[in-house]
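Taking it in order: structure first as structure tokens, then the write-up.
Yeah, one chain of the complex is gone here, protein chain that is, but the others are all in their spots.
Labels A, B and C are assigned to the chains in the order they are written; within every chain, residues are numbered from 1.
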Amino acid sequence: MAAMTPEELEAFLAAHFPYLEEGRFRVEEVDDRYLRLRMRCHESHLRPGGTVSGPSLMTLADTATYLVLLAHLGPVAHAVTTSLNISFLRRPAPEDLIAEAHLLRVGARLAVAAVTIFSEGEQDPVAHATVTYSVPPLRWKEKETTEHTE
Amino acid sequence: MAAMTPEELEAFLAAHFPYLEEGRFRVEEVDDRYLRLRMRCHESHLRPGGTVSGPSLMTLADTATYLVLLAHLGPVAHAVTTSLNISFLRRPAPEDLIAEAHLLRVGARLAVAAVTIFSEGEQDPVAHATVTYSVPPLRWKEKETTEHTE
Amino acid sequence: MAAMTPEELEAFLAAHFPYLEEGRFRVEEVDDRYLRLRMRCHESHLRPGGTVSGPSLMTLADTATYLVLLAHLGPVAHAVTTSLNISFLRRPAPEDLIAEAHLLRVGARLAVAAVTIFSEGEQDPVAHATVTYSVPPLRWKEKETTEHTE
Partner (left out) sequence: MAAMTPEELEAFLAAHFPYLEEGRFRVEEVDDRYLRLRMRCHESHLRPGGTVSGPSLMTLADTATYLVLLAHLGPVAHAVTTSLNISFLRRPAPEDLIAEAHLLRVGARLAVAAVTIFSEGEQDPVAHATVTYSVPPLRWKEKETTEHTE
């Protein structure tokens, strides 16, 4: 079960990222290690030719990872992205985008998610990203670990 | 339906990559856009402490992508890797590794696959990779090229 | 020698990406395979705590690659990003950011640049990115295509 509800996640995002347009992101489904996030299509994110810009897709992948990590850990403000890799697969239509984020690993220090992004109503993905976050210090102070993968 | 059977894929690999140890890789399942590949655990791939080395995991991700692309396109010898991104998630046990490769996109010039790697009998992945291949020249017949890096 | 001057590059950017704030990017130096790009610090790009957001750094890396490719090829409108990998190294100060983009390869189909990003006046980089673009169809004239993702 997720540590936070969709409403709590959206409220947290609005409180901590006041520069995001209100209502741009909507959490559609959330579980302990999975989150589906909708990003509304808006003229300012369009590239010439009526497609959604690359930076918008990167922002969506990053935000979806942040939220699925919060859904797993509870409200922690200091998680930060350490790396992001994204492959652009198809030109997105000027529609809402849906990100499906799967937490692959939450360790004492790093968390990794795979994020696949679709245009509303399409089956083939428009982008695939792998995003790594640092887990905030408070977590690893509470924890002994002998893990070597991070 | 896949363009090649597991046996044809293994025979192709042996013929084109004679330096691979015989029997190191086994194709366990194949479909038009999906392939599951087993890599036998062997002492020479172990790191100190009895784990499988990073380069072995990278070789597995790369090979699984190559084979799923062949399964989709049929026997084409000149596909080459243009980029590979891998996140190491957990220390693999000294067991066989299983790669699940999904083709995300096959375009006229590039193909992209997401590959998740598991230790035999484990549920949590040990690595996740995104691999991009160039699609061989024969696919776009208008063009002669001797380039192999893209 | 570069195929376009800093002023031509900035004018091209403004014409093709009307949603970018005017004056946000300034080309400070350009050569055949190198470009230095300044991104003005602006309140809307700041994360809580007064740092520049990850998406702003990704936009900067992507834009610097696009411009160095134009500087090499001349004014071509249809180059598109196929993949972007970024490592966030240090928390950037709320200052202007400077991207140094080096073209590593321009092939018939793909171009790859390495981009290192610094905060104004600092020696240690805040981020390092590798960005791959498709080279526009006009470059290989044998071929008609409407694909834009590769």
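Keep this in mind: contacts are C-beta pairs under 8 Å (C-beta built on N, C-alpha and C of every residue); 3 or more make two chains touch, one makes a residue touch a chain.
Just so it is clear, the model here is predicted, and its values are computed rather than measured.
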Residues from chain A at the interface with the omitted partner, ascending: 78, 80, 82-83, 85, 109-110, 132, 134, 137, 145, 148-150
For chain B, the residues touching the chain missing from this view: 16-19, 43-48, 53-55, 58-59, 62, 77, 80-88, 91, 148-149
Residues of chain C (touch criterion as defined above) contacting the omitted chain: 85, 87-91, 104-105, 112, 114, 116, 124-125, 128, 130, 132
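One rule holds for everything that comes next: only the chains that are shown with their structure count from here on.
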Distance from the mean Cα position of chain B to that of chain A, given in whole angstrom: 27
Sequence positions of chain C contacting 2 or more other chains: 82-83, 85, 149
